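Below is the structure I would like to discuss, written out as structure tokens.
The complex appears here without one of its protein chains, the remainder shown in place.
Letters A and B mark the chains in the order given here, with residues in each chain numbered from 1 onward.
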Amino acid sequence: MSENKSFWQRLKSWIDGEEILIDADKYISTRERKERVSYEKAVSMERLRSNSTLYRVLCVAITVIFIAVMLRVVIDLPMFGDPNGVTVNEVGQRYLEQGIEETGAINFVAGMILDYRAFDTFGESNVLFMAVIAVLMLLQRDKKNTSAAEDQEMAEDEVFDSQDSKLILKKGAKCLAPVVILYGIYVVLNGHLSPGGGFSGGSIIGAGLILYSAANGQKKMQTFFTIKTLTRISVACLLTYCGCKSYSFFTGANHVGWEIPKGTPGAILSSGFILPLNICVGLVVACTMYGFYALFTKGEV
Amino acid sequence: MSDFSIMIQMILVVFLIASAIGVSVTRNLFMAVIVFMGYSSVMAIVWLFLESPDLAITEAAVGAGIDTVLFFLTLKKVHALKGTREG
Partner (left out) sequence: MSHLLTNYYEAASVILFGIGFMNLLLQNNLIKKFIGLNIMDTATYLFLAAKGYVFGRVAPILTNGIIDKDYYINPIPAGLVLTGIVVSVSVTAFSLALVLRLYKHYNSLNMDEILRMMREEEGE
């Protein structure tokens, strides 16, 4: 019956869950055969490893030869800090000469990674989101994959959380966590004016959230930060990033046609899209870092 | 760059190599992670000497902060820290 349907109809019925597009059994059987092949390889590798002296000697020899060759190359490299070296070429010089005029950011690095090379940074943020999803797949706790011993450990941890046994940590976190998070927000918002930006500021905010969660327990953290918050913030930020950059690529990549107001270089509200993009990247990074911590401790965000 | 600054940088670089070797030879996992944390912090200082403050901030937050936390959480889960192993 599925033969005379068009592809789109089949796709639609697949989305509705009525039909199977790919025969899973066939796919799994081919996959198992592949696994067997890779296992054969693992065995031969293991035979090599079992001859421990030979393996060690080979490893050391390869590494020493590698280091020797690379050190020989280092001797021929241009001198460290040489202003006439080949690495100081016209690409970097163009960024330095026209960066402020074209991007409006007085931190050249921020202008570079969020304007000239924004596509690269977009892929980067997606890598982070994908990493947290992969860790979620591997470490999420449910009834099937938890043993009784682990459950007991979790219960002990929760008792430890509720006791007053970590008074110093709690008091310290009360004083420090707001300052850390505030500093992170400052670093994100000043990304185009001073060292820092989305990646570093986001990590600092994530560290502040980790401190708060370590002191007050996951239960309290879950009152305002759950897996839903994490995915929603991350996806919203990635979509905003995508939208902003698609707009500027669509208008000619160099903002030909409609000039995004750059403002005065050095003011907080300047440099076009760099400030919102920094905020997006910072939020994604902060969510990712806290997500890693929560998944590694409790198996749930 | 003055001779004094170059000397300090060389000391930092020697420290980097020493702590990398230290990570390799120590038998204790806890010690290895702590030494790696020190390695990351010194790397942040090296980046200040190389005039890249962006990298220094990121490395200090990520390498010395979050990487170490992740390694410690793994060690706690596999009962490699003293006091968490029962009995």
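The definition used in the following text is that a contact is a pair of C-beta atoms (placed from the backbone, for glycine too) under 8 Å apart; a residue touches a chain by one contact, two chains touch by 3 or more.
It should be emphasised that the depicted structure is a prediction, and the values quoted were computed from it without experimental measurement.
*Asks:* Check the whole complex and report which displayed chains the hidden chain contacts.
*Replies:* Touch partners of the hidden chain, whole complex considered, are A, B.
*Asks:* Quickly run down the residues of chain B that touch the omitted chain.
*Replies:* For chain B, the residues touching the absent chain are 1, 9-10, 13, 16-17, 20-21, 23-24, 29, 32-33, 36, 39-40, 43, 46-47, 50-55, 58-59, 62-63, 66-67, 70-71, 74-75, 77-78, 80.
*Asks:* Pick out the residues on chain A that sit against the missing chain.
*Replies:* 39, 42-43, 46, 49, 56, 59-60, 63-64, 66-67, 70-71, 74-77, 79-83, 85, 87-88, 91-93, 95-97, 100, 106-109, 112-113, 117, 120-121, 124, 127-128, 130-132, 134-135, 138-139, 145, 194-195, 197, 199-200, 203, 265-266, 285, 288-289, 292, 295-296
We take it that only the chains that are shown with their structure count from here on.
*Asks:* For chain A versus chain B, what separation do you get between their C-alpha means, in angstrom?
*Replies:* 21
*Asks:* Residues of chain A touching chain B in their complex?
*Replies:* 81, 107, 109-110, 187, 195-197, 199-200, 203-204, 206-207, 210, 289, 292-293, 296-297
*Asks:* Which bits of chain B are touching chain A when the two form their complex?
*Replies:* Listed in rising order, the residues are 1, 53-54, 56-58, 61-62, 65-66, 69-70, 73-74, 77.
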